[in-house]
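First, the structure itself, so that you have it in front of you.
All protein chains of the complex are present and in place, except for one that has been dropped.
Showing subunit A:
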Amino acid sequence: MLRGHQTWVFDSKPIILSSAAVGGPFEAKGNLAEDFDILHEDLWLGQDSFEKAEKKLLEEACEKAIEKAGKKKEDIQFFISGDLMNQIISSSFTARTLGAPYLGIFGACSSSMEGLALGSLLIDSKAAKYVVAGACSHNAAAEKQFRYPTEYGSQKPPTAQWTVTGAGAVLLSRKGEGPRVTAATIGRIVDMGISDPFNMGEAMAPAAVDTIETHFRDLNIDPSYYDVIATGDLGAVGHRIAADLLIKHRMKIPSKIFTDCGIMIYKKEQPVMAGGSGCGCSATVTYGHFLNRMRKGELKRILIVATGALMSPMSYQQKESIPCIAHAVSIEM
């Protein structure tokens, strides 16, 4: 079970029975469009507010995941979810729709892997037979809450990132076929004193490096064990810093297996500055793209390191620095 200081090894290897990814119009034009189950042309998803649109993304992802596994809503014993909205309303309102016992979590953009780790823990400890873990974010809703009105004309610096409009969900089970969750490393808060919310990648990179190093130390394995090691949403800026930090710390991760969901999700010509971010970034790329590739047999073992910046718009105005975290989950076929 507990290995080292921060890592859970799941002896029963909980199975990801099914997974689903839902995206918005900007994601539909991105690199990984074919890995989404549902893509929306309308940023509003036919709703009258961005917040309701975000909730709908998560509802659709959960319902799709349940449907793909051939299950019903009633079969779900626990629903674990997180998002970026105040009081995690998207997750809670989705839980209202699902009607399943619900554990709401907040790990900012690391919520995706926090949910997957906790869900796997429930399955592994025989506390549940079926668990749905999800996470979502919406570009305009996040802009509205954390930054400026969406139509406000301010110039973003090259280090800024684009919040992904999307939701991902997985259905975990004790029995069945599919990729299996083998281990999870729960991260510590790392705060390097950075307070610029337009430079999240730089703020979060040390947290990702800390969790990656801990994961390999706790499990006593080599990075080459994995086919892919992907950080959640460091973007081009943060990913480069993380890669260089790892080299500085003498941790050898081959550059061809070390990637970042925030870099992968969009095309180079899309105006996203340093790349994608948000709970939906690691959730859709992992539950869509990576799991699809695992099922096709292209990948055998992956490590997803979802990074989160645990600040609020108020803490930033009060000149607090940004506490960051990263959770790593290992998935094997």
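The rule is short, and it goes like this: a contact is a pair of C-beta atoms (placed from the backbone, for glycine too) under 8 Å apart; a residue touches a chain by one contact, two chains touch by 3 or more; residues count from 1.
One rule holds for everything that comes next: contacts and distances are computed from a predicted model.
Novice: Mind telling me which option in "ABC transporter permease", "Stage V sporulation protein AC", "Ion-translocating oxidoreductase complex subunit D" or "Protein-methionine-sulfoxide reductase heme-binding subunit MsrQ" is what UniProt lists for the chain we can't see?
Specialist: "Stage V sporulation protein AC"
Novice: I'm checking contacts with the chain that's been left out. Which of A:46, A:153 or A:297 qualifies?
Specialist: A:153
Novice: Using the touch definition up top, pick the residue from A:50, A:93, A:216 or A:258 that touches the left-out chain.
Specialist: In the full complex, the listed residue that touches the missing chain is A:50.
Novice: Among A:192, A:221, A:264 or A:333, single out the residue that touches the unshown chain.
Specialist: With A:192, A:221, A:264 or A:333 as choices, the missing chain is touched by A:192.
Novice: Can you list, in ascending order, the subunit A residues touching the missing chain?
Specialist: With respect to the unshown chain, the touching residues of subunit A are 48-51, 144, 148-159, 191-194, 199, 202, 205-206, 237, 240-241, 244-245, 248, 271, 274.
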